[in-house]
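A single protein chain has been omitted from the complex, and every remaining protein chain is retained in its original position.
Going in written order, the chains are labelled A and B, and every chain counts its residues from 1.
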Amino acid sequence: MNIKLEKLSYIYNPETPFEKKALDEIDIEIDKNEFIGVIGHTGSGKSTFVQHLNGLIKPTSGKLTIDGKDITDKETKLTEVRQKVGLVFQYPEYQLFEETIYKDIAFGPENLKLDKDEVHRRVKKSMGLVGLDFEKMKDRSPFELSGGQKRRVAIAGVLAMEPKVLVLDEPTAGLDPSGRDEILEQIDRLYKEGNITIILVSHSMEDVAKLAGRVVVFSGGKIMFDGETREAFKHSKKLEELNLGVPQITKFMQKLKEKNIPVRDDVLTVEEAKIEVLKYLRGKAND
Amino acid sequence: MENMISINNLDFSYNEEDKGVKVIDNLNISVKKGEFLVILGHNGSGKSTLAKLINGLLTPTSGDILVENMNTKNPEEIWNIREKAGMVFQNPDNQLVATIVEEDVAFGPENLGVPSEEIRKRVDKALELVEMSKYKKHAPHLLSGGQKQRIAIAGILAMEPDCIIFDEPTAMLDPTGRNEVMKTIETLNKKEEKTIVLITHFMDEAVKADRVIVMEKGRIVLEGTPREVFSQVDTIKSLGLDVPQVTELAHELIKEGYDIRPDILTIEELVDAI
Partner (left out) sequence: MIKDITIGQYFPGNSFVHELDARIKILISFLFIITLFFIDSFVPYLFVLGFILLVVKVSDVPIKFIVKGLKPLMYIIVFTFFINVFLTPGTVLFQFGFLKVTEEGLYQAIFMALRLVFLVAGTSILTLTTSPISLTDGIEKLLSPFRKIGVPAHELAMMMTIALRFIPTLLEETDKIMKAQMARGADFESGNIINRGKALVPLLVPLFINAFRRAEELAIAMEARCYRGGDNRTRLNELKIDKKDIVTLVLVIGFFGIIIAMRYI
């Protein structure tokens, strides 16, 4: 699975007073089995970007190819594209509509005209992936669940399409810390089980730092940075100029380094920081 | 100092028959005038129910809530209570009524029967306080989440309350919106001397508070200044809440036997400690 965007631009309401350039000649290539964190402000173009990935909106100009197929080509079947690239919107729990959890998750596979056994297999598997007990939950109404559980049902509904690329737009918005951690753990597990590309759109630098190997920073409809996560968060000044910032722990380590304390400045998590600081403190004690 | 809000032996369950499931369980809190109190808790800890109880949108199963010595159980005083203790909710979209910003801000005082010229003054002042005067003729649906939430705050300010209860006001906002709203809340507390009760699950919003209460299953489990509360790293984590990353690191280092203050909240403090 390879997604390639070349000089892709998108303009909302072209030729009206409300004209707005949401994406401005974007070039990016996404390979299989990547974990990409997409960060940027509201209005930076990141949502427009992810909606292109499965053909929900079409570029105003430029080219988007998925596995070599141009999606603006009339020959390309959009249903096929949407099956390959699954998209989980913000607050996905507000799209649930069926009487039972089973039926809601089966909606996608049924649209793919799969046979009954295959639908059943996929529903069961997706529920497992998001940590919902199949036997206990399948016949319950999705509307009597807690917010976090509803969201997992909605994510399972997209996973049941068995996409090769899973795009999640702010999957933890509005959840409390434990709900957030559960969802992030499941995403991480899903990725580690293999054979899937994950694109995580998030405002939370901490979440991106923990999970993604590659970071893409959007601002004003352009890609400002695209590279390894560690590399990205080294540029804390630049990110702060874009009002984005870096994880608190990364910033802390950079401050230490500024004080000429010999530690790494590309630390992403508390665990890594602990190892680094301990190394320094022990070294100091031995002097 | 005088109490703005006193909560005495408060019990609450949603279902009359089902008194076993208490959402609020024998709660006692007093909020001082001018205080900035943060109530932390994960979803389902009873914190949002508490907010609705203080505003008289729900009535206690037993016990009392007094807002400036008015009891929320007394139907005659309910409107005075709502005037004195305004409330801002989570979803900015679902609390704006009118199609034009200034008309929305005017909604509260209009309901109170305030004369037109006085409403005009209050609306202008409230919009200035939340730094949204520029947008007074705009349609709310074209504004950002943070801007909408500030309009909602202005709408409460125009009723001239002494106290404002915020029920997870930033949960649906992006980081920019969260900063805008938190800055506004701080200004209201420091400059306008409004009593603030902020209900949230974001620990970083609690750092600036005078006092933090952590709730679980309708009860208080931790209470104190932000430093006192956040130094209990293990308890907080076991409740499904976060502590600042530097506080967590300090805690880990203490466990390894290093002599560091347990109540570190900011990057600078930890840098100094090391």
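To be clear about the criterion, a contact is a pair of C-beta atoms (placed from the backbone, for glycine too) under 8 Å apart; a residue touches a chain by one contact, two chains touch by 3 or more.
This is a predicted model, so every value here is computed, not measured.
The residue from A:Ile30, A:Val158, A:Leu175 or A:Leu239 that touches the chain not shown here is A:Val158.
Contact with the undisplayed chain is limited, among B:Lys22, B:Lys47 or B:Arg82, to B:Arg82.
Touch with the chain omitted from the figure is made, among B:Gly108, B:Gly146 or B:Gly240, by B:Gly108.
Counting over the whole complex, chain A has residues 13, 51, 54, 56, 79, 82-83, 86-87, 89, 92, 94-97, 107-108, 111-112, 143, 157-158, 161 touching the chain that is not drawn.
Panel shows chain B; residues 52, 55, 57, 79, 82-83, 86-87, 89, 91, 93-100, 102-103, 106-116, 119-120, 123, 137, 139-141, 155-156, 159 of it touch the chain omitted from the view.
Following the convention adopted for this analysis, only the chains that are shown with their structure count from here on.
Our note on geometry: chain A versus chain B, Cα centroid distance of 31 Å, whole angstroms.
Note for the complex: chain B touches chain A at residues 42-44, 144-145, 171-172, 174-177, 201, 203, 240-242, 244-246, 248-249, 252-253, 256, 258, 267-268, 270-271, 274.
Contacts from chain A toward chain B in the complex involve residues 41-43, 146-148, 173-179, 203, 206, 243-245, 247-249, 251-252, 255-256, 259, 261, 270, 273-274, 277-278, 280-281.
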